[in-house]
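Only one protein chain is missing; all other protein chains are in place.
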Amino acid sequence: MKYVDEFRQSALVKQWADALHAITTRPWTMMEVCGGQTHAIVKFGLQALLPKEIRLIHGPGCPVCVTPVESIDHALYIASIPEVILCSFGDMLRVPGSYTNLLAMKARGSDVRIVHSPLDAIKIAEDNPNKEVVFFAVGFETTAPPNAMAVYQAKKRGLKNFSLLASHVLVPPALEFLLQSHDNEVQGFLAAGHVCTITGYRHYHRLVHAHQVPIVVTGFEPLDILQGIYFCVEMLEKGTYAVVNQYQRCVLEQGNVSAQALLEDVFQVVERPWRGIGTIASSGLGLQAQYADFDAALRYPMKETMPSQDNGCISGLILLGKQKPSACPLFGKQCTPETPFGAPMVSNEGACAAYYHYAKRDCFIEERML
Amino acid sequence: MNTLSCPAMIDESQVILLAHGSGGKHTSQLIENIFLPAFSNDTLDRLHDGALLDIPSSQIVFTTDSYVVQPVFFPGGDIGKLAVTGTLNDLAMCGAKPYYLSCAFIIEEGFLQSDLKRIVESMKREAEAHSVQIVTGDTKVIERQTGTNIFINTSGIGISMVKDPIHPHQIQQGDCILLSGDIGRHGMAIMAKREGLEFSSPVISDCGSLAPMIEALLRAKVEVHCLRDLTRGGLATALVELAEAAKMEFRMTEDAIGVSESVNSACEILGFDPLYVANEGRFVAFVPKHQAHHALAVLKEFDAGREANLIGEVIGRSMFPSAILHNSFGTERYLYRLAGDQLPRIC
Partner (left out) sequence: MCLALPGKILAIKEEGDLRMGDVDFSGVKKTVCLAYTPEAKVGDYVIVHVGFAISVLNEREAQSTLDLVAENKT
């Protein structure tokens, strides 16, 4: 694929891996924020190319992993209403709520449909005037503008049978939360390239100087990730810190201005709990008051919230890089991809699923040798 | 029995009714108008409860499979073609020459008779092309839900062409792993129809019989240790299952596995891994190293095998049986079974 394959050339990737080996003199701990970057690291086995001094922590940039249980339960409740068509991206279908997931609801007869774009949900609403269409809007700042456009269009077209269940989360507050915690070990960040395509990276300068950590805006292909890690280590080795943009073919410092404008019109910053982590201040997006008619949370309020269940999952600690999945007593035993206890075992890019599939062998061999 | 089909008796807009499955007049009409004209042979024409068969060997291979694909018509085939080739392929994977098939239909009330006729014609073409007779069958009709469902079960009888069984337990250290062609066509052809993906060069399902290639390998005296056709779960699942059954470690080279540009692009867009996408006309073969080159030459004589390639080797017994993929960066990843079907993702 053009502008993808070129960034997967093994000769180029190896050049940067060699260069990284040449400049690394001591241990460094870095976090790649975005789940898409985690996916690439795991899929292409990039960790094996890095000097052993470099520890990569998989960050919380995975909407599947951090969407709060309350939001999933609300989506499940709405899906159970007979006249509702619940539209969702495919990623969310297997994520466990308190008792079940959307795929199981579909199997039991709920009208749950996978969409590839929020405009598909608008079309479904227009094609089914006798049904109520609810779009489960999750994701980070990359997905929020497309979801905003759906609500904007619904209002413009006077669609009475469309609403949005919004559960967006924002990246910078999560990074701030991480950096402020007393046991933070992360010394540098690979920032999420597509999030920054929307938001830009001006706001990262304050974080960089307040906490003296380098932040590299990084893309998603193997070459991007190796370059991103290199630029980060280069600064760490020199004792400097700054925001560097590796993903220059996509990201401008000011970001996407027209997307930001519609975001501000449709959404407002709200409190948001992050699954497994807890509430992070001002870290979510909810609909503005003028779009209240399209807020599915208001149209279909939950009568009662499910009591929160502590099933032993330590996903919060794993998402913040404070524990490895193998440290969890449930890992690989009760908690597997077929029977996930928490979201990082469900997601393609979740740390637990990645460990289960790729590091399990090493755990197995260690156990045998003990 | 009069097997002439009068065009006036088959109205294109006519649908399957519950009565067609109840064994009475309507069932007889369906058999006379649709099934017999397509499948007629001496055994079937007797329309007895069971088929009396003359099988010239005691090394019989017997298999069964059911087909429920939606949409029933897709680029490159339909459920009928799949129902014949899929079962022929199961026989071929055991090193058996196919002889007879049974065929049972479960059809939803409201299904178009013209669509049924099209599916049955497709089965007839495949059966005739492989000199296989459909000798017994059944039809049931279930109550309407959407009116578009048809389920087909075919069971197949074949005669083994080999002395030593073709089985994962026969896989040996040092064996070469051959793949008969590029992967992911069937799954993506189906997804394209379901998701409305538009291709500049349309993806055509690889749905087809593997029997001719297998027979050619055996005639060419290739010592085939194991065969597996790639179906749901794709190449990765087949390799993981075989590694576990054989208790061996396999190593494959990712660059040797062919994926067409259209399939690759569609997978990137949906967030799918081509290694896990369904196929219906591809297989892997485990052969001794010294015969790998010869086996590939045999496969390349066939249109369906022109992109056959050596993709890996059997490292040996392992206490942690695995299928390991090496990529062009020099790193590796362990293949595993998916928990459920791949779902389109945005993350």
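The chains carry the letters A and B, assigned in the order they are written, with residues numbered from 1 in each.
Definition applied: a residue touches a chain if its C-beta (ideal position, glycine included) is under 8 Å from a C-beta of that chain, and two chains touch if they have at least 3 such contacts.
Fair warning: this is a prediction, and the values are worked out from it, not measured in the lab.
Shown chains touched by the hidden one, complex as a whole: A, B.
Interface note for the absent chain: among A:W28, A:F44, A:F89 or A:F267, the touching residue is A:F89. The residue from A:V208, A:I225 or A:V251 that touches the chain not shown here is A:V251.
Residues 197-201, 261-262, 264-266, 268-269, 271, 345-347 are the ones on subunit B that touch the missing chain. Mapped onto subunit A, the footprint of the missing chain covers residues 1-4, 6-7, 12, 15-16, 18-23, 34-36, 61-63, 89, 116-120, 139-140, 142-143, 145-146, 149, 153, 156-157, 192-195, 197-198, 223-224, 227, 230, 234, 246, 248-252, 256, 258-259, 262, 349.
Criterion: only the chains that are shown with their structure count from here on.
Averaging C-alpha coordinates per chain places the centre of subunit A 38 Å away from that of subunit B. In the complex of the two chains, the subunit A residues touching subunit B come out as 1, 4, 10, 13-14, 35-36, 42-46, 48-49, 62-64, 89-91, 93-94, 103, 114, 116, 139, 143, 222, 336-338, 347-349, 357-358, 360-361, 364-365, 368. Contact residues of subunit B toward subunit A in the complex are 195, 261, 264-265, 268, 270-271, 273, 319-320, 322, 327-334, 336, 338-340, 343-347.
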